[in-house]
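With one protein chain removed, the remaining protein chains of the complex are shown where they sit.
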Amino acid sequence: MKDRPMVPRADFRSYYGRPIVRPAVWHHDIAAYLFTGGLAAGSAMLAAGGDATGRPALRRAGRVTALGALVASTYFLVNDLGRPERFHHMLRVAKPTSPMSMGTWILSGFGAFAGAAAVAEAAPLLPRPLGRLLGPVGTAGQYAAAVTAPALATYTAVLLADTATPSWHAAYPELPFVFAGSALASGAGVGLIAAPPRESAPARRMAVLGAAMELYGAHRVETSKGILSEPYTQGRPGKLLRAGRTLTALGTAGALLGRRSRVVSALSGAALLAASLATRFGIFEGGIASAEDPKYTVVPQRERLAQRQQQHKQG
Amino acid sequence: MAEAHPVGFQYVVEAKNRGAKIIHVDPRFTRTSALADEFVAVRAGADIAFLGGVINYILSNEKDFREYVVAYTNASMLVSEEFQDTEDLDGLFSGYDTELNVYDQTSWQYAGQRAEGQEEDEAHADRETASGLEQESHGPPIPADVPRDLTLRDPRCVYQILKRHYARYTPEVVEQVCGVPQDAFLSVCEAWTSNSGRERTTALVYSVGWTQHSVGVQYIRTGAIIQLLLGNMGRPGGGVMALRGHASIQGSTDIPTLFNLLPGYLPMPHHQQHETFRDWVDAIRNPEQKGFWANAEAYAVSLLKAYWGDAATEDNDWGYGWLPRLTGDHGTYQQVLDMIDGKIKGYFLLGQNPAVGSAHGKAQRLGMANLDWLVVRDLFMIESATFWKDGPEVATGEIIPAECRTEVFFMPAASHAEKEGTFTQTQRMLQWREKAVDPPGDCRSELWFFYHLGRRLRERLAGSTLDRDQGLLNLTWDYPLHGDEPSGEDVLREINGYTTADRELVPGFASLKADGSTACGCWIYSGVFKDGVNQAARRKPGREQDWVAREWGWAWPADRRTLYNRASADPEGRPWSERKKYVWWDPDKGEWTGYDVPDFEKNKPPSYRPPEGATGVAAISGDDAFIMQGDGKGWLYAPSGLIDGPLPTHYEPVESAVANPLYGQQANPTRKRYDRADNPMNPSQSAVYPYVFSTSRLTEHHTAGGMSRQLAYLSELQPEMFVEVSPQLAAERGLEHLGWATIVTARAAIEARVMVTDRLRPLRIDGRVVHQLWLPYHWGNEGLVTGDSANDLIGITLDPNVLIQESKVGTCDIRPGRRPTGPALIAFVNDYRKRADGSQ
Amino acid sequence: MGVRTWIEGWPVYRQLTGTDPLGRGAASQSARSKNLTARTETADSMARSVCPYCAVGCGQRIFVKDGEVVQIEGDPDSPISKGRLCPKGSASKSLVTSDRRQKKVLYRRPYGTDWEELDLETAMDMIADRVLAAREETWEDRDEDGRPLNRTLGISSLGGATLDNEENYLIKKLFTAMGAIQIENQARI
Partner (left out) sequence: MGANSLYGPLDPAPDAGYVDAPPRMGFFTDTSVCIGCKACEVACKEWNGVPDDGFNLLGHSYDNTGGLSANSWRAVAFIEQPAVVPAGPVDALAEAAAGRSDALAEAGCGGAGTTREPEFLGMPGTDLPGRTPDAPRTDFRWLMMSNVCKHCTHAGCLDVCPTGALFRTEFGTVVVQEDVCNGCGYCIPACPYGVIDQRKDDGRAWKCTLCYDRIGDGLTPACAQACPTQSIQYGELDELRARAAERVEKLKDQGARLYGHDPDDGVGGDGAFFLLLDEPEVYGLPPDPIVATRDLPAMWKRAGLAGLAMAAAVAVSFLGGRR
């Protein structure tokens, strides 16, 4: 009890300083999943774009990364479960009120499509009859995955926002844009790493657009939420989000300026991936920090009550 | 009450919801105070000053319920001229013998008494054998024609004596002695008096911690005096309710495993006072006296017939010769000191844990270390069973296992669910428990253990012609077995009593005879098996009965729920008020009737006056509501029966932080003392032990923790031993919330976590600051959660009337940090004691 | 289990076909939840008892199944407690069924450093012998003036106040007949 944090004078009361809402019990697996989910979505869109515009390197990298990220995502999700052996219970219901339920179905669908697309990549190695059949299936899967990718990338934002964790919920208008931008940047990153300069133009543009979206979203989250922005600017979450921002800037700059150099492109791709990871961890930990201190529950709610009573008086 | 009797407290909440005012007087703000309308912080040990102040308020404002007081109390009786009050003798009554520290009570008698009051040696014997109060009006016969002044103005009448005795207990004095601000005190007096009288009654509730003072019995007397003055006794919503702490503590004094009593409060014979059967019986029933004790011979003979059956005949005084005799104090604390001195061979512990449950833990453990053998019967491995292995003295080296000769038998016991039988709860109600399951493994009930022990003893002594063995051999011990133990119901039948001829169960104690034709294990329980039905097992749901709910369980005596309820009607037998009617005289039917079993002879009219020279029950007149009293009246003034005086007087606790502001006499002069080196007392007003401490319970634990610190669900609610201190004391001594503190007295030093709380407040007593701290006494070194025992701090000094230890108030020091361990602890305590004695 | 019943058991199917499209109630109730029942209703027997802790004397109902106590709760019929219990009374099941309860006779020999197990009957015989020995060694027939004492001060006893009246009666009867007057009880502590 001795080393209780000395909270600056704040005008609110609490029960011995104990949390009011309960911080999420997820391990960092879930933060990692936010990243790999976004990466899978971004890669799938990259693959589709690449295929559609005749850029085989982008297609191949996109498809393979999408599947890889998907497998990683599945591992993270199942490993985080309190009862991993009951992971299939996720498919027991389809509940519109549960973003995670919707997400499970999205992920399952996407998984099938991205899986087919990725397998199709290996078609040449397989005996002819099977190989021929795979081609179109792979393509269909690829485009289906690309169509579901935006949902995959943004449902996780709704998932976090649909909680009583103050700073997650307050960020619901912008969080989807952060995650969408982050997914795009990740996808672009893959493109920058995997594709030769001649094919990497779309990846560059994608990186810029993704970065812009992510930075705009993150900026809004870190500044416009009043007291609920604090957790995103202090402590580890603050460091992570600042790191994310710098890495995004570097990545984007690298993407634009390093058009010629394969090495610079790869480096900027890596930076973008790292940025996305940092941003995800920052948002994850920032939200949890906002649940651990009762101030972030009581003060905003007191203000909201006061406003409502004000309106009530005037109304 | 909310702390230790939460389910009983529902009625306080219900009363509060109906508009009752709840006042809680306690040294510390407890969970009861949280629900009370008013909390009055009082200094521990100053209760008589506070209640004496209330009496002063009542008498000086003439707010007593005059009709009730004149009719039903001895307010009008005149006391002999020789009587001198504590006002005259600076804290002593007349008749004090400085050598024996006891009173010659002859000067206390009513006026015109034959000079037969109890001399000091008899009083001394009574203190030693805790028998002062036994028959409630033990002592000299009270002739019917005691001079009385019904106008209550004669200076020698009890009313005026009471007035003079408490004249100095003014609100100012109460503030000075108890630390209670005058406005708070007057608010209590106002509430108590305005809510008493014809239309309204006030209840006084205390927990038996009140009896754990050197003046404990007088605390309760003061409460009783107030309730008599305000006419609250024997009436619904009034009376004095004692909240006992254990399932059958009332049962344990009714059918007493106590050294000084036989079942039904008959005294164990004393080698001098009751040498013969006739001495013994007449000492109980006081032939010339009125009151129900007059039939004591029938109760005594019936008990002896129950013990010795046919072997008890008229010519061997019903086997009286086989009863062992007392010679003095054989109480538990005397026994422990005898154990230390090596005088005692064997010790049985039957679901009791003295190592941490009795006062002066070290003495308890050292005593047990000097026994030949110890038998512990309990559910769990308690501290008293492992004193030789991991007790505190093993840590300090005072007990070395390899050198401790005590042979220990741990005999696992059956729980309450694994045996049938009755508990007697705090309203004298017997409730039968049905047996749910068989006890596991070697666990056995006490019925099993003692029946088979008795069987083995009798088998080993069979054929012996030694006198000393005849008592055992002639004992009625042939109980039929159900499974491998006697049936509880058979024993309860014996307790109820039966006619010896045809073993017919008797309906009640009125049917008991002194001619040996009836046997009865406990006369006050007679009627529990009326009509051959186990009345204690009655379970008519409460909601199908009236508020007295008399068809649930069985209350002694005679299933009466409120004692002395004759007083709920006026002298003419009419209820004092429609609102508070309870028992009244029905002139048409010519009998007493009401919501309860009338505590009066059914058909004796209120107009009845005893003929000249009548004695016993016949001497009780129609308006003598207190039928057990020798004069049929409620005693404001106790001419006999109390070792430490006819009127409660404020004495400081034996260990006090202040000098007695009211009298030169500091502490109770007649208290039972054990002045020995191994029972040191803190010198009063000692700068070395400057703080007052009190101990009591938490809701979550049970006494010394044997039945709660072994259970996870209770241990997690209060996991560690702690001490509560006020913020001011914490600042003065540098104690930190949740830090450690060591509390020291002349006996021991213990450690506890610190809880700083505003629920304790410093008080201004007699012009200076007195800090009070509070300790729970639930901890010990066995169980899921362990800690030091608060009872180690407490010395052995007893109330003279009932020999109960003063463990609710003492002085100590407190300092931050944990206590020393190992031998250093002994040195630490001794150093404190030397400094205290030195700086006297 | 037929495919049909499996499908019908699948909450998503029940969402689509039943009255709970959002899957927040009837649709997602499992078979186990549907068949839940209180163990007091399926107990073999119920004993009417009284709480062993304080002296209020709250009524308790002890439910037993297959010879084991499965629940102890308040007795709503009791006019004293109306089915209510305090924390200690509520913990009665833990008290009775605790695995920390001693179930074997244990014996510590003089100067011993640990417990040994002992058979119940043997222990009873050893105790009986010791009682008689102590009694004999310390017996007092008469006091110095020849008045009868008829007692032993060699044996002590201290009882808790959770003993039944019937037990107290046998204890007092036996000790008194044996001349052992030094028996005491928590009523005085």
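The letters A, B and C name the chains in turn, as written, and every chain counts its residues from 1.
One rule holds in what follows: a residue touches a chain if its C-beta (ideal position, glycine included) is under 8 Å from a C-beta of that chain, and two chains touch if they have at least 3 such contacts.
Predicted model only: the values in this text are computed from it and were never measured.
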item	value
Where the missing chain makes contact, among the chains that are shown	A, B, C
Touching the absent chain when the full complex is considered, from C:R48, C:R84, C:R135 or C:R151	C:R84
Given A:F35, A:F110 or A:F177, the one touching the chain that is not displayed	A:F177
Chain not shown: contacting residue from A:Y155, A:Y232 or A:F281	A:Y155
Residue, one of B:L150, B:A659, B:A687 or B:A712, that touches the chain absent here	B:A712
Touching residues on subunit A - with respect to the absent chain	1, 4-26, 41, 45-46, 48-50, 52-53, 80-84, 86-87, 89-90, 92-93, 95, 97-101, 103-104, 146, 149-151, 153-155, 157-159, 161-165, 168-169, 172-177, 179-180, 183-184, 187-188, 201-206, 209-210, 213, 287, 291, 294, 297-298, 301-302, 304-305, 308
Interface with the undisplayed chain - residues on subunit B	2, 6-7, 9-10, 13, 17, 29, 31-35, 39, 41, 179-181, 184, 698-700, 712-720, 722, 727-728, 730-731, 734-738, 753, 755-759, 761-764, 769, 784-785
Where the missing chain touches subunit C, by residue	11, 18-30, 32-33, 36-41, 71-74, 76, 83-91, 93-94
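Everything that follows uses one rule, which is that only the chains that are shown with their structure count from here on.
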item	value
Gap in Å, rounded to a whole number, between the CA centres of subunit C and subunit B	26
Separation of subunit A from subunit C, taking each centre as the mean of its C-alpha atoms, in whole Å	58
Of all residues in subunit C, the ones touching two or more other chains	none
List of subunit C residues in touch with subunit A within their complex	10-12, 15, 22-24, 27-28
Touching residues on subunit A, where the partner in the complex is subunit C	91-97
Subunit B contact footprint on subunit C (complex, rising order)	45, 47-59, 62, 64, 67-69, 72, 76-82, 84-89, 91-92, 94-96, 98, 100-115, 118, 120, 123-135, 137-139, 141, 143, 147-189
